[in-house]
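For this view, one protein chain was removed and the others were kept in their places.
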């Protein structure tokens, strides 16, 4: 259920509607829009009485939302969601493409700083690096943990990059929320509903990676889990799904970009590194992602991928990252986007 | 790495080898077999020095295990693992088929007792029922939680059924470990490595359901996560994978049964209810599972599936459950199995 | 559209209805049932005028068939189709399980006769052997062609086995129709509509193997293509579909058996050899197929699989075939089936 407020509704009227919803035993989610505020209603105690709500001052209309996802739906919020970061001009979801780069894992202070310096110079605004690693084998490198978070925190100070890193469980969630700017929920945890709800109770943006066999609806329901707890700053990320095809590690499903844009206001990034698992496919698919309308890309960059502790074969070199930035800068205007910083890389003229 | 002890090795010698392994910074996993004990070695600090170990008293040989899964591998333990329950003749993995039955969710004491009575009468030894439900939607029924656990605990007392129920996170894991006999890790959490490790620190059997897009190796690595923490009582459960096929909710992959038997000593059950999502396919696929060599089946039974709060369309009626028991009793001898209690259901003669 | 005739309708009345349908520009398909005859109507020139038909003598009612497949549907023919062979008691689709066995390819007269003798002795009624082979590589062995057909024709004479072999195109279709008893359309040709239509114009039973990514509806539509040309003797065959799973060559989807039985009257066999691609999985999956309700199995048997020109790793040995026959004979009564010849293999009692 969705309460659409009149354009001229006052903050007090909005507040009064929210309180009324709470008294009915439901949860109100006020979502301000450019023209007017909408208030999503969630809770599983049954149907809300529409008549009572329509009679309240400032209410324009009450709409039933038939989709399984409600707060993530464009029916509830028509304008694109833009995630902003205080003290920075970095943003995810607006006119400017978001570029996230960094190593799979933080391996040492030296490695992380070397990569951060290069990706910052090439125009990235976000730095990614694994602190807590979800590894298929219990005997594989599991990440540096808190030490990695502290290194990334220094990187934010030094290079002005915003930090995105994965949380695996309650313990790491708290640490990530304290030290990073965006909490990543990995593909394997996309239906770890307990973790999603806990992330929803925090007030840090949450990046949700698509599960290896998640449908569009399940992907949006994962976002909905976060949002249902009151955290509306959710970023989606396509990273490849599992199919019979064996020429890439996963099959990057770029057609989910226009599909998400049709039904949801949430921004969506694309990770061509995990999506293909092959260095020589990252640039082509990063270009394709931007051309298809993604809000940005997330790529693994390593200065010495041949000795990386994880995901070496899919990490690109810093000079390839610069090349990629030049390429997506050229493509961006076709989808009414641009890179935030003016990068000057020559692209061969037609 | 695997240390195979001599047949006549003494407990003291085994103990000494374990201590030596710990001093080297690794973790020993003594796994007693019918003939002799093997000691698996895990840890990710690099390669163990084989020479030192081979010189210890009681050691027959030291073998390198090349598979990614070690403790779950038949290379490490040749005999089938049988999970037994104190104070009960119920078992999973041996000559007798394990039959797990019950509703998707515990909805009330009345509902649970009614179903339990009927499945116990028909020969089930294990009762399943959801207390904590992983639901795709945050607005769907999430289970009765602790109340459900208490109801199932009463069912154990009254009907002698052993209880299997799902844990979703740290909180529910502790509760399930306290009240139930087997901790279920659901398909969506099969790669929730943090949860697997926590379950590995408990001393209750753990049933791991196959993820919707899990390969055989990933499935066994999930078991390995539990075992690497010292809990060797792991039961696998096939419950369908996600494919393009649309005539069932998932595609039940019965060929994983002989594949698991080839490489692992762990028992494997089959859940044809989730595996097909259709009541009229449950009996055929339960029969097929037993014929393919499964160690048992896990089915959803409901006395009033048309009003079930979850999974009604795939729950069978109690009389269908009785019919199923008769059918699998007939098939069992072909795979050198039997049902633990003599059920007398006539099967039309050939 | 379907015209259901009255139980006491005369052959002349049926004939008159068929002629009337033809005059309307459609094609009548009279399908005799146990109680009464139904006449399917196909053609793509639009809607038939129901009123005219209902007024004809002998017509009970006219029913609109809403499914995409019509002649293959149970709506049009309620009783199971049984394919019989003149001069033989072999049948596919009735009370008796059909067992098809033989090598992947006919390699020589000696090889074929040796295998045929053994499978006949163990109770097979149908012999399979590739004469025209669809190979992924143009440089691989393509089959002995007409010579293979002649060898199999001799096998029919000598051992009384009915012959099933694949046709690839117009040329091989004519040859197969002349020399064999059942024309096989392979998985890769399941949507070779031109070939299906040509097979539909012949009067030999057609076995259609499921395509590697065929849905249930597409599978039945392939059968419908054959039937729409007037050949109603179609046998379906599940042989595995393509998924991400890598522990078998294909994923054998046994749940399609109850799904087919729900909506179609056509018989369905299962091929666990192609369905798994592994010798050690053939017996478990053959047993499972029978337990799930298949009308029979089709397996590759080779006397020297280690030197087979194709598919050696998935061919079972003759003694394994005998073992399989004993196993499915034991399981058969549960699904109200039996093997046609009394095989006496002891199965360990429960």
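All chains are identified by letter, namely A, B and C, in their written order; residue positions are counted from 1 within each chain.
Going forward, a residue touches a chain if its C-beta (ideal position, glycine included) is under 8 Å from a C-beta of that chain, and two chains touch if they have at least 3 such contacts.
Only a predicted model underlies this, so the values are computations on that prediction, with no experimental measurement involved.
Student: Given that one chain is not shown, which residue among C:21, C:155, C:207 or C:221 touches it?
Tutor: Once the missing chain is taken into account, the touching residue is C:221.
Student: Using the touch definition from the top, which of C:50, C:74, C:150 or C:188 touches the missing chain?
Tutor: C:188
Student: Touching the hidden chain in the full complex, which residues of chain B are there? Just list them.
Tutor: Missing-chain contacts on chain B: residues 242-244.
Student: Please output the residues of chain A touching the missing chain, sorted low to high.
Tutor: Residues 213, 215-216, 241, 243-248, 251-259, 262, 275-276, 278, 280-281, 284-285, 287-293, 327, 329-339, 347-350 of chain A touch the chain absent from view.
Student: I need the residue numbers on chain C that touch the omitted chain, in ascending order.
Tutor: Contacting residues on chain C, toward the hidden partner: 42-44, 68, 70, 134-142, 168-172, 188-189, 191-195, 197, 212-213, 217-218, 221, 224-225, 228, 241-242.
Note that in this section only the chains that are shown with their structure count from here on.
Student: Taking each chain's centre as its mean C-alpha position, how far apart are chain A and chain C in Å?
Tutor: 50
Student: Multi-chain contacts in chain A: which residues touch at least two other chains?
Tutor: Correct list: 242.
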